[in-house]
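Other chains of the complex are left out, but the ones given are in their true place.
Order of writing sets the labels: A, B and C. Residues in every chain begin at 1.
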Amino acid sequence: MQLGLVGLGKMGANMRTRIQQAGHEVVGYDPRPEVSDVASLPDLVAALDAPRAVWVMVPSGEPTRTTVAQLAEHLEPGDLVVDGGNSKYTDDQPHAELLGRNKIGYIDCGVSGGVWGLENGYGLMVGGSDDDVTRMMPIFDALRPPGERADGFVHAGPVGAGHYAKMVHNGVEYGLMHAYGEGYELLCAEPLIDDVEGTLRAWTQGTVVRSWLLELLVRALQEDPGFSEISDYTTDSGEGRWTVEEAIRHSVPANVISAALFARFASRQDQGSPALKAVSALRNQFGGHAVTDTRGRSVGETGAPPTS
Amino acid sequence: MQLGLVGLGKMGANMRTRIQQAGHEVVGYDPRPEVSDVASLPDLVAALDAPRAVWVMVPSGEPTRTTVAQLAEHLEPGDLVVDGGNSKYTDDQPHAELLGRNKIGYIDCGVSGGVWGLENGYGLMVGGSDDDVTRMMPIFDALRPPGERADGFVHAGPVGAGHYAKMVHNGVEYGLMHAYGEGYELLCAEPLIDDVEGTLRAWTQGTVVRSWLLELLVRALQEDPGFSEISDYTTDSGEGRWTVEEAIRHSVPANVISAALFARFASRQDQGSPALKAVSALRNQFGGHAVTDTRGRSVGETGAPPTS
Amino acid sequence: MQLGLVGLGKMGANMRTRIQQAGHEVVGYDPRPEVSDVASLPDLVAALDAPRAVWVMVPSGEPTRTTVAQLAEHLEPGDLVVDGGNSKYTDDQPHAELLGRNKIGYIDCGVSGGVWGLENGYGLMVGGSDDDVTRMMPIFDALRPPGERADGFVHAGPVGAGHYAKMVHNGVEYGLMHAYGEGYELLCAEPLIDDVEGTLRAWTQGTVVRSWLLELLVRALQEDPGFSEISDYTTDSGEGRWTVEEAIRHSVPANVISAALFARFASRQDQGSPALKAVSALRNQFGGHAVTDTRGRSVGETGAPPTS
């Protein structure tokens, strides 16, 4: 089939390639003329045969909202828009309503797989009506991994369900990554372990903890032993925050995912942690604490036990 | 080669089968006569040709310590013992010393893979001397998954390193499982998600969070939709506790793994949580708090705002 | 001075008494005729001399929003409204704007102290303009504890700052209560401690952890030894959730406060924890784990080490 694709960045460009390799036609639009097939969004619409299908793959938030609003203006009844970005699920219903006023369909699709998706296929989580989803199945089938459709694709529910599922996916991803991170750190700290990278690599087959993320971790360590080139400054996309907010809304105890999120926050406090400054200040107030070494043993003067 | 194997329970029996399938000879001992090849530990030793190799696969703690002590008595200089159970790594050096007095070698080997190891191979983490490890490689190669040796086997360091690596592996496993658990719970809580099991299944290919544990989770949900047959009472083997203790010893922040461990503790408080009883009692003391519904909305009488 | 007071529930009635004891006149309105001085909100307005000051002390959310909207209709330019309830701070600016259209002033005031405030005075956190706050100082001085004004009263910032400060106060309260709860639980668990209540009581003077909450905890234990009458089911007002949401918005790692919040969520899962059911199901999948006792020691059959 024919697909319009808005956004030809790292993800969009790879997805275009994969869709084309499956035999579909893609007309791409991107504000950077050197990668774009058409000069403008109206040109994209004009270049497509009705009923059109347009996939939006631009940053979430304002850029996506603007793009959808423009499409609502230029598309026609019977056309269909897919938001494949990492939008917050609360944007989906407004998008569906805006487009629906012009009888344009709407699907939200969470896409996972990163730069590896071109080769491996992307995991897809979709929200929308049965009719709209059915209509897009050729594209979904082109994008998803080979093998059984259900292993890599789900029509999770109505509009919003796709981005919701993707948000939870990313929240889980936070937890998984941090669990491996803690294990890595503990292996590094223990003198008995001569071969940290080898230990992680051994875990990639046969063990309970084997996973694709673990394979990536081994690969990263092989490229940069000891992570000497890597900062511990870790950004976060919105999905981790949204996942914890949703956990709060639904009264779900999310201790693991929130711990992973908060660790990222802490990594960005370049002026130090105000909370820990308060703790330090308190200790000074009540104790004049003796200095202790990193094993918690008091190394203060004789006769001066740690006070508290 | 020839191997003595002590302990023919679920894990030991499977491992015997896998080792035999690789063409090795296994003489097994178990206190249950119906599964044992010999009548006693001394008989096992007598049935093996020197220099002997004996793999111990019994519960960690007292059973393993007793078995190793008996082997120290019955084996001869030049023999070799492997502890393949989930022993605490602090047991390994004492075992090595006890056996070493009689010039008997010692290897600790963490084994992961559960009941699936028979078919898939086991991930192996090994601690010991180069000579001892080299000598056991035929058995290790029989047990580990097919493919590259390093993907499923590591000689992580000296005596103790194998069980240390396995302990950390299990700590990471706690974190991974709980991250998936939180994601599952949040998907269940959200009305937009019509198909929780399908969403998890979609995650098994192409996504960042794909893993063997996730495949097992889908399998479990397919066997028991909604986990209607499953209690949330979750036991813990020692390794999760030991991992957090080691994190404390090495000053490693282990927020994720400890959160997963503590959640298991909480699941076993059949009299309720004393900590939360204290919190409830405090709220009664200062507030006579209005009752609130599960979304945290006050449902008390008009004119009675929640107090605190 | 003269004050109109809307809401004569547990908090409002006590506050009326305290304000009257300071020599001020209070005209109270409550939908329950048996406690109300006037028959309706318009009657309340009519009974007050202009320029009027009306304190709203009703449940947060819809009830407060409705009351403020009604006051915006009935009050006159130059009048002043104080919201003393536990409103979310995001309600304050809309309230200020709504009232401001009629030239009616607005102050948000977080009030802490619970049922003890009548006797001890209430801690007050205020947001609003300097002029409005100055005008209300006689009432604030009546409500706050005796002694230095700054120990119990703060003009924290513009409209919204009072409820924000109160929200953070309640978040901190969650953390403090749970810290004591964990300590209480650990003292209960340790056989060496013969006298848990006595230990906590000893902490109330001289120690670093002494506090008013600790005194309440001792009092609660004296009234109900062992908390035999108390459920661990713990509700939560909105402030704990809002505090964690604000921490997320401001990238503040809130590990302690969120842990306290999530523990309350867990206490309310009367069908058990879905996350832990998933963990249990996973363990069954890969292990057929041997049963372990509550100390984590394997008690399975010989030859069956815990598998993973």
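The rule we apply is simple: a contact is a pair of C-beta atoms (placed from the backbone, for glycine too) under 8 Å apart; a residue touches a chain by one contact, two chains touch by 3 or more.
Values in this document were obtained by computation on a predicted structure and should not be read as measured data.
Student: Could you work out how many identical chains the complete complex has, if 3 are displayed?
Tutor: Counting every copy in the complex, the total comes to 4.
The working rule: only the chains that are shown with their structure count from here on.
Student: Stepping chain to touching chain, what's the minimum from chain A to chain C?
Tutor: 1
Student: What chain is the most remote from chain B, judged by the mean position of CA atoms in each chain?
Tutor: Result for the farthest chain: C.
Student: Calculate how many whole Å lie between the centre of chain A and the centre of chain C, each centre taken as the average of the chain's C-alpha atoms.
Tutor: About 35 Å separates the centre of chain A from that of chain C.
Student: From the C-alpha centre of chain A to that of chain B, how far is it in Å?
Tutor: 30
Student: Could you please state the distance in Å, as a whole number, between where the Cα atoms of chain B are centred and where those of chain C are centred?
Tutor: Distance between chain centres: 42 Å.
Student: Do you know which chain C residues sit against two or more other chains?
Tutor: 241, 255, 259, 263, 266, 268, 273, 275, 286, 308
Student: With touch defined as at the start, can you tell me which chain A residues reach chain C in the complex?
Tutor: Against chain C, chain A makes touches at 208, 241, 244-245, 248, 251-255, 258-259, 261-263, 265-266, 268, 273, 275, 286, 308.
Student: Which residues, counting only chain C, touch chain B once they are in their complex?
Tutor: Residues in contact with chain B: 7-12, 30-32, 57-61, 63, 84-86, 112-116, 170, 173, 177-178, 180-182, 184-185, 188, 213, 216-217, 219-221, 224, 227, 230-241, 255, 259-260, 263-264, 266-269, 272-292, 294, 296-298, 300-308.
Student: Enumerate the contact residues on chain A facing chain B in the complex.
Tutor: So the residues of chain A in touch with chain B come to 89, 112-114, 117, 120-125, 127, 144-145, 147, 150-158, 160-161, 164-165, 168-176, 178-180, 182-183, 185-187, 189-190, 192-195, 198-199, 201-214, 243, 246-247, 250-257, 259-260, 262-263, 294-296.
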